[in-house]
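For this depiction, one protein chain was excluded, whereas all remaining protein chains were kept in their positions.
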Amino acid sequence: MNLNEWLNEEIPGIAKALEDINKSHFFIEKTIGFAGKETIYKVLHDFRSALFPGVYDKYPIDETRINIIIGNRLRTSALDLKDLIQKVLLNKRAKADCAETRSECYTKADEIVIQLLKLLPDIRQKIQTDIQAAYDGDPAASSTEEILLSYPSVEAISIHRIAHELYKLDVPIIPRIMAEYAHQLTGIDIHPGASIGDYFFIDHGTGVVIGETCTIGRHVKIYQGVTLGAKSFPLDEHGNPIKGIKRHPNIEDHVVIYAGATILGGDTTIGHNSVIGGNIWLTQSVLPYSKVYNSQPSPNIK
Amino acid sequence: MNLNEWLNEEIPGIAKALEDINKSHFFIEKTIGFAGKETIYKVLHDFRSALFPGVYDKYPIDETRINIIIGNRLRTSALDLKDLIQKVLLNKRAKADCAETRSECYTKADEIVIQLLKLLPDIRQKIQTDIQAAYDGDPAASSTEEILLSYPSVEAISIHRIAHELYKLDVPIIPRIMAEYAHQLTGIDIHPGASIGDYFFIDHGTGVVIGETCTIGRHVKIYQGVTLGAKSFPLDEHGNPIKGIKRHPNIEDHVVIYAGATILGGDTTIGHNSVIGGNIWLTQSVLPYSKVYNSQPSPNIK
Amino acid sequence: MNLNEWLNEEIPGIAKALEDINKSHFFIEKTIGFAGKETIYKVLHDFRSALFPGVYDKYPIDETRINIIIGNRLRTSALDLKDLIQKVLLNKRAKADCAETRSECYTKADEIVIQLLKLLPDIRQKIQTDIQAAYDGDPAASSTEEILLSYPSVEAISIHRIAHELYKLDVPIIPRIMAEYAHQLTGIDIHPGASIGDYFFIDHGTGVVIGETCTIGRHVKIYQGVTLGAKSFPLDEHGNPIKGIKRHPNIEDHVVIYAGATILGGDTTIGHNSVIGGNIWLTQSVLPYSKVYNSQPSPNIK
Amino acid sequence: MNLNEWLNEEIPGIAKALEDINKSHFFIEKTIGFAGKETIYKVLHDFRSALFPGVYDKYPIDETRINIIIGNRLRTSALDLKDLIQKVLLNKRAKADCAETRSECYTKADEIVIQLLKLLPDIRQKIQTDIQAAYDGDPAASSTEEILLSYPSVEAISIHRIAHELYKLDVPIIPRIMAEYAHQLTGIDIHPGASIGDYFFIDHGTGVVIGETCTIGRHVKIYQGVTLGAKSFPLDEHGNPIKGIKRHPNIEDHVVIYAGATILGGDTTIGHNSVIGGNIWLTQSVLPYSKVYNSQPSPNIK
Amino acid sequence: MNLNEWLNEEIPGIAKALEDINKSHFFIEKTIGFAGKETIYKVLHDFRSALFPGVYDKYPIDETRINIIIGNRLRTSALDLKDLIQKVLLNKRAKADCAETRSECYTKADEIVIQLLKLLPDIRQKIQTDIQAAYDGDPAASSTEEILLSYPSVEAISIHRIAHELYKLDVPIIPRIMAEYAHQLTGIDIHPGASIGDYFFIDHGTGVVIGETCTIGRHVKIYQGVTLGAKSFPLDEHGNPIKGIKRHPNIEDHVVIYAGATILGGDTTIGHNSVIGGNIWLTQSVLPYSKVYNSQPSPNIK
Partner (left out) sequence: MNLNEWLNEEIPGIAKALEDINKSHFFIEKTIGFAGKETIYKVLHDFRSALFPGVYDKYPIDETRINIIIGNRLRTSALDLKDLIQKVLLNKRAKADCAETRSECYTKADEIVIQLLKLLPDIRQKIQTDIQAAYDGDPAASSTEEILLSYPSVEAISIHRIAHELYKLDVPIIPRIMAEYAHQLTGIDIHPGASIGDYFFIDHGTGVVIGETCTIGRHVKIYQGVTLGAKSFPLDEHGNPIKGIKRHPNIEDHVVIYAGATILGGDTTIGHNSVIGGNIWLTQSVLPYSKVYNSQPSPNIK
């Protein structure tokens, strides 16, 4: 029997098996559907095009039409986002079996979108401080334009600042998909729950992980491979991790954390103006103005 | 002389030089050709679309046509993959100067494709356990849907589980290209030779490296920056590394390995139910139920 | 008020606010504009298609037309690159307020492009040594073809070798955008200023950072997560980092640096034929033929 | 007031006016929606790709996979077509206010699709006779392959033979959209109701119009600009044309009709083996073996 | 000498020759450039999408967002059109060597765009009458929806009604490109200068030509192949046709013109409620309520 004949004969059975597995494990497209992922990427693109007119466009744009272009993008992305949020809110309601009506979900979706749009100028201002921080913090940066065009930090933080607002407005799933998109583009994995102050800069960035309940002050600078993570997960009576408690550290203003450092725990606070050395493993708080270095034994050199 | 004139005059020579270098070093497109890379990505997309109908589609799909859609994708990708495998088998035969005939290669390609397709429902079941492991292991995960949509671990492991089957069927090159594709998307670098049990979860993932001869049990969880690598390479009489021997560790069931840990060596076995702490450097076996932490000196805090 | 009405009423104001912020912080498209980023990616694609005919093409190419195809791509990318360089040179002149005339900038752009094109056969030869280094250095590599198709190292180094020549020709911004593009594709972050010898190989690569003023010899091999960075930044009288001084280490010939090692400082030289162990933190020079391992205390195993 | 300000102020009003007009005249997307048009084009493409594997493909297809490719296309287009037919049947039911249930519409849609698919081999055979007719009838044709690749007649008739079957199965709107698509591509306007025998050939074709109730025999050949139309429309008591009565002529076997001829009326029959000359205006029947030429006065030549 | 070598040697010369011919005959891109053609198509698409939300969209649109979608399209196309009109006005000024300043051209462009946008609801209303005319006039039409989806007449007239307004506002070139676009899509060639009343319907349409200075009343219906053309061109003293005088006929209300009729001359008026038979050749006026048929000799039937 050749391959064609085998395919004609056996594929219906294999397709049936795959269909059954999919149907038994979750209802396909129950919430935003998987198609929603594409739309979220599009919304992010449109928002960022509105925040930085020209950056994400394939061709140069005319200065006299910036206003109209920004407006059109905001209108389009507002409607796309509203649809997505409606779906995730309705789904959440269904799961929670709560009293919220369908039309309350619709109203709430409208309100969330309006809330986010009102915040956009503020978000844009914050990202401007992040650009400034990169310029001030990296001796290799020769202009703010260079930073905007070639620093993954700006890419990651601009997506985060949008995702974080949606997270605070209790939107499920969508902020996480946004964060993972930034992760894929930059290697920087910031949970949308993390609260991050102005003038934030991540140099190089690959491998950085910033956990859900982190709080980070202003003028903080971190390097590649830094983890701001959880120490351990308290388990419930069934041995499952308890969700939603403070698990990640606090970083105060003007702190620098060098490459590969690992700072863990919800009670851990790095006092302001501290410097954490490379590869440091830290599970306890340090006072302001601390300098933490490994007192590591000199390596053996033969 | 302006640039246009220079180009008209000098480009033929430079093009000739580049052509010569390419021809002297390897015959272009001898095996699957470089064009095959694109086809491999397409095959992966089609297989994954069949495994998770809807996930990789741009637009929502109709539930009543899932069966037909899965079937069509499997048929198409089966034929694409058959072509690729024929080419790499014929090339391998040419190099090995063995007795295998051309038509034996064709038959073998058909058999490999059939073998892989038969395994797909099983592969899909395994990936379902990986999704479950992510849900159980990450306190930030609020639903299995969220995991499927936003966890790089699922992306990497689903590609690996396909690539690994082709590796076991002795298909050259193709599994490696698949693995590197996952690496590019997620920052997780799993060699297709690695054997990985059910319920596998990698959190965050950036920088994870899992070597060719690793064996990993069930219910294993690892974090970003973990290396499961080789200790050293035995060299042959010419000073070249000897290929094909066991070089990477064994991780037994229910092991957790925290961020940045490095475990090296083909003889190294991490006994079941062990916990390996962050940044641990380990080149020797540990018993089941071990907890391995750095007895690192407290950092200097000034 | 429903969402549509709100959008019609409020969007003009929000769009105005965003427009104002953008205008106050930098003039949009002053230099290459953000649209130039896309063109740089295209130039890179065209150059690499010329260096490796077939690798970056969607469909197989006919051997008899390789010469013409290479030539066409070089001509096209030469003109695209010339346009970009003209813009960045004119902008630099504007900023520097120097005496250079507009036509001198044009001439210089032509010269730079011609210079780069003349170097392409040499660049191609160097990349061939990098491919060889990968084959010799990785026991898992089964053919040079496999390396070309599936090793991120080749992707990163081939972009770097182009960007580095432009960097040496004093082209602003463009080389950095090229480098960041490679970073995004591979997780390997090499500053275009870094000087790297033949036969260079990076295994796995995720998280590697190589700083601007690094010099790396021939036959050097490094693993994932290695940082070749700066120790500290001398500040000027205003507290800003002084730009343009030697800040990153020198790696001599035949050095191997294992995963996660961090080597810092412009005065730090790793003597030839040395081996630097995994996770080593090194801020001082070592002699040739050194072997540097962590004399780390055995981990606690309970 | 500049254009931007005017747009911000006046566009909401104009958009509202346009929205209102659209809503007052017909409900948008009530039936297949306008988006259905694209799908119909896609279905036609898929069907014709199945009828002539390779003709409508961008790249050459492999002979060993023709069977699978045909099968996949038929499955896909069957499902697309089923969706469209369901919609038009449900809409027809709604308008007719008849007793047909929703599920009866679904069943009927399935049956129509199955019916059409069963007919495909027969349709393909008929088109083969049309190709043969073109070869026999045009002295400029040098091979059947040339005809298939460059004769608009084949394009128009192959679409018609599909549309006609759907028309006979009482599918609303869809066959007409198919016919107009052929009209746009070829300038040949054949109403899907027209019944056309084997070995049909239209030379050049631009401007040909063939009405709804035409019947055309076997081995008929017509030239550009020929109209087979209605003589007049009987009006009902309201002065509207009465729909659905026989209005267009009958053309028997082996008839040739030269360029620009106009044949009108439902009672008009052109007897078999007749020849109708160019620019003839004919509103009455002619016997078999007739030769009809204009006894037109010689033109004045000065 | 093989082809590659010949190309390398001879192409620069042939390219130079082609460049020279182009430069000697007209300055490339002097006015809207050829790239403007694409933009005009885009503007037409956007306008028609605003007039008929959903018709020209690839995917169904959500009813709640129609208002915003219309608005966005109008804003975008307004700006695109403004740019085009600026260019053609500046070019016209340059040619005319008139006193109009650059900024007067800009102001005029803005005014023209605003004027057109204000007219859009009125244009939309008129097209609605054309749809109605098609329904009333064609016994084969089963619904207005069918007409909108499958009648070339609607396609041609909707483009014409836009182009005609620009023609009346003295915009050069752009209306002609719009008209030719409609011609290509439908085979109906209406000069943008033609003035056409409400309830206009062209059945089948291929080959219809309507000249620049035609005036057509309300409720007029014409068939395929009808020409409303010029009788002869008065020549100036140099033997060139004098441009800009009335050359094409007037068609009053409620006239029907059957297929292939030719009506010529600026003084020719077809009185209201007349019927012009097929293939009629008419170069003189006829009174209202006339019925014009060919008293053609019966064809010879042998």
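Order as written gives the chain letters A, B, C, D and E; numbering starts at 1 within each chain.
Just so we're on the same page, a residue touches a chain if its C-beta (ideal position, glycine included) is under 8 Å from a C-beta of that chain, and two chains touch if they have at least 3 such contacts.
Keep in mind that this is a model prediction, so the values were computed, not measured.
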Subject >> Which of E:Ser49, E:Asn72 or E:Thr206 contacts the chain that the document leaves out >> reply: E:Thr206
Subject >> From D:Pro12, D:Gly187 or D:Gly229, residue that would touch the chain that is not displayed >> reply: D:Gly187
Subject >> Candidates E:Lys118, E:His183 or E:Arg218 - the one touching the absent chain >> reply: E:His183
**OP:** Mind listing the chain C residues that contact the chain we can't see here?
**Re:** 62, 64-65, 68-69, 71-72, 75-76, 78-79, 83
**OP:** Considering the whole complex rather than only what is displayed, give the residues of chain D touching the chain that is not shown.
**Re:** 50-61, 63, 66-68, 70-71, 74-75, 78-79, 82, 110, 113-114, 117-118, 120-121, 124-125, 128, 131, 136-140, 142-146, 148-152, 185-187, 204, 206-207, 224-225, 259-260, 278-279, 294, 296-302
**OP:** Identify the residues of chain E touching the omitted chain, counting contacts across the whole complex.
**Re:** 2-3, 6-7, 10-12, 14-19, 21-22, 25-26, 28-31, 33-38, 172-173, 176-177, 179-180, 183-184, 187, 189, 191, 193, 206-207, 209, 211-212, 225, 227, 229-230, 233, 240-244, 247, 260, 262, 264, 277, 279-282, 286-287, 290-296
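Convention: only the chains that are shown with their structure count from here on.
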**OP:** Tell me which chain's centre, taken as the mean of its C-alpha atoms, is farthest from chain C.
**Re:** D
Subject >> Pair exhibiting more inter-chain C-beta contacts, A-E or A-D >> reply: A-E
Subject >> Listed pair (C-E, A-E or B-C) duplicating the A-C contact set, over half by residue number >> reply: B-C
**OP:** Indicate the whole-number Å distance between the mean C-alpha point of chain B and the mean C-alpha point of chain E.
**Re:** 58
Original post:
Just curious, how far off is chain D from chain B if you go by their C-alpha centres, in Å?
Top reply: 51
**OP:** Scan chain D for residues touching two or more other chains and write them down.
**Re:** 7-8, 12, 64-65, 68, 71
